[in-house]
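One structure, as structure tokens, below. Some questions next.
One protein chain is absent from this view; the other protein chains keep their places.
Going by the order they are written in, the chains are A and B; count residues from 1 in each one.
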Amino acid sequence: MLRISRRFALVVVTMLAISLLSLGGIAAGQSRKPFEGIKIVVFGDAGQNLKPFEWYKDKIKEESGIVIDQVVGVPFTSVYEKLKTEFVAQTGAYDVVVFYPAYLGEFAGLGYLMPLDDFAKKYDPKLDDVSTGVRELNCKYGGKLYALPYDGDVLNLYYRKDLFNNATEKANFKKQFGRDLKVPETWEEFLDIAKFFTRKKGDKLAGETLKEDFYGSAELAARGFSYAWWLARFGSLGGVYFDEDMKPLINSEKGVKALELFKESLKYSPPDVMAYGYEELKNAYLEGKVAMVIQWSDIQKKAQDPRISKIENRSGIAAVPGSRVGDKIVRSAPMPVGRVLAIPRTARHPEAAYWVARYLSVETSLHDVSSSETGLDPYRKSHYANPKSFAALLGNEEAAKEYLDIVAVNLENAYPELNIPGAGNYQDVLDLYINRALSGEMTPKAALDAVAKEWDQITKKLGAARQKEIYLKAVETWKALGIWQ
Amino acid sequence: MKDQAVRSRKSWQLTLIYASIGVLLLISLFPVYWMFIGSVKQRGEFYTSPPVFVPKQLEWENFGRALERGGAKGIKDSLVVAGLSSLLAIVLGSLAAYSIARYGTGGDNLSFWILSIRMAPPVAGVIPIFMLMRYARLLDTYSALVLAYCLFNLPFAVWLIKGFFEDIPADMEGAALVDGFNRLQVFWRIALPLAVPALIVTGLFCFIFSWNEFLFALVLTRSRVTTLPVIISGMVGGHEIMWGEISALSVLTSLPVAALALLLQRYLVRGLTLGAMRG
Partner (left out) sequence: MNRVTAAPVKGRDFNSWIDKRLPVLFVAPVVGILLTLAIGPLLFIFITSFMSWELVSAAAPQFIWFRNYLNIVLDSRFWNAMKNTLILLVGGVGLQLVLGLITALLLNREFKLKRVVTSLFLIPITIAPVVVGFQWRVIYHESFGPLNYIIRMLRLGNGFAWLADTRTALFSILVAEVWQWTPFVTIVLLAGLQSISPRVYEAANVDGATPWQVFRRVTLPLLKPTIIIVALFRVMDVFKIFDLVFLLTGGGPGTASESVSLYTYINGFRYFSMGYATALAVIQLLIVTIICMNLVKMMKVRRA
């Protein structure tokens, strides 16, 4: 007995000694690298916007000891379903998640995400530097911080400067429409110009004979985010999602008018426009097939990349067209997508995950939003104040300044996304029926009536009283930001 | 004279037949060809008009990038999942198949009940299986997929192996029983060795099904387990579709399966019709 217990004591002492020693080791390491050896998994939509996680892998490891173990990419349009399935199941598979802030209301509201306020006190995410709209709409919910900004998406108007400045085209346009050819201020002007520039193969465009058909405009009409291209029109007409009793207002006259304007534009778009997601829409513009597009902010830097663009130095950027109210022009630039970095409540290493999120949102963001390798767009005041960083990319500092100014203007006219619980569901239904109206399956009025009916059902399904309360709270925020009537 | 006319008509007919076979084969193989050249095209060769039918030079880098971006892990995970689930299917399946074939256990009811599970729509299964795995805390593990694939592979294995056992005469087993072997020994020493080719064939079929499966893999996995179909489908970014990588990984996914299937060609009819047709 004694012998055994002595041996036992020896083992215990040795183990204690070893663990103490190793604890000491960790403590010693901690002063240098707070998260030595911690592995984290990142989730996001596949492709260029996950690149920064690869780029800074080594630097992050060097500075913090964190190992980015895995970067999981999913298709652009499946982010909600993949993430939601995980949140429902709570396996703790991801530590940092990149998603679109429209889902913030649902994800934060149902307690899937970790509030970041405490971490933010420890490691400053420099939120004062962030564009107000992005900070208040994309990152906060119910007064708490749930996400850090990563991508400041907003829609802009892109147009071919060379065509708009061509003397022959200008003269012809004036002859035809009795006014000067210039960047469209309203959606009606947008359609006129789109019609004007739509040409057949063999016709002349800016003095040159066309080898292929040419189109005046192109839209994002594929399933997924086409609703935002409708919102741009709807918002400028003064449209809102719901009234104070949570009765959908999307099928109002304004809604129908917006959808008709959208559909009209497809007449002057390439024949396969119904399949245009981001990629196709971008290519159509960069290949020089169309005169104008409404697109996210990264197109301008892509247009200057000779590897993928045939319209180098010929792309102009402007505020999205609006609607004339009295003698004023009301514009509304939706902020579809946009990306934020958040930490699931089930994350195994929340603090390390926050460290990485902050690193990308603060330390490397200027580089990442000004690189043509990513699709990330500026969202910080320090980005807008730094045209120099964009100069190389956009040709010169002047072009960079113009670009940043326009993006900032469009952000000021931002049209908020519906970010209440069920946003994914509301949006998908809206997008579906807009798609059906665009493809001619239904009339605009019938399509939007159907959306209103389904929205009512979704609201009822999710608890009408609660949904209303959350929506009204969101409206308050929007009003405080001055982006809601 | 008449003979010659008949012969020339015959040869004309034959030419027509071979020509039609040729055309059908061309259509049938074109998408496969497209996948192969897609995997060796350079970046600029995807979005061109006219499309690039023959790449100027072979760009093997697509394979490297595809493997880096989760492809290597995909291959490993697919191998583990498909391998384990086929192994489980043939081990347990052969026992049940033997029992049903030789002793008529459970009668027709049992065997057709087993068959009907195989026929159920996967989408009806995936919702409850997701919930089940969630409660069992098995999501995103090998076990989740291996078990889920049992739902398809076990019934399949039972049916196919049962058919093979039915084709093997039972005389020898009967004789062995009379000689004093017990049933277990008869199964182990006599029936099973005869069925080894059948087990291999069945296992390979199960392997192919699991290797190609998409819906369950999509819903039940996250980051720790990612099979090839999920990796491939995830290569569609919002901002770019990685055609080169997708094609390269497609080639890596398809080659082993196509090779296996050709090996199995003799049994293909039987396998694909669950033994309804003894081709």
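Convention: contacts are C-beta pairs under 8 Å (C-beta built on N, C-alpha and C of every residue); 3 or more make two chains touch, one makes a residue touch a chain.
Predicted model, so just to flag it, every value in this text is computed and none were measured.
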item: For the chain not depicted, the shown chains it touches; value: A, B
item: Candidates B:G71, B:G203 or B:P229 - the one touching the absent chain; value: B:P229
item: Chain A residues touching the omitted chain (full complex); value: 77, 80-81, 84-85, 88, 106, 110, 222-223, 270-276, 421-422, 424-425, 428, 432-433, 435-436, 438-442, 461-463, 466
item: Contact footprint on chain B, counting only the chain that is left out; value: 17-18, 20-21, 24-25, 27-32, 34-35, 38, 46-51, 53, 92-93, 95-96, 98-106, 108, 110, 112, 114-117, 119-129, 131-132, 147-148, 150-151, 154-155, 158, 165-166, 168-170, 173-174, 177-178, 180, 182-184, 186-187, 208, 211-212, 214-215, 219, 228-229, 232-233, 243, 246-247, 250, 253-254, 257-258, 260-262, 265, 268-269, 272-273, 276-277, 279
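What we mean here is this: only the chains that are shown with their structure count from here on.
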item: Where chain A and chain B are represented by their mean Cα positions, the distance between them in whole Å; value: 40
item: Residues of chain B touching chain A in the complex; value: 44, 47, 69-70, 130, 133-134, 137, 139-140, 219, 222-224, 226, 233-242
item: Chain B-facing residues of chain A, complex; value: 41, 43, 45-50, 70, 72-77, 85-86, 88-91, 93-94, 277-279, 282-283, 287, 298, 307, 337, 375
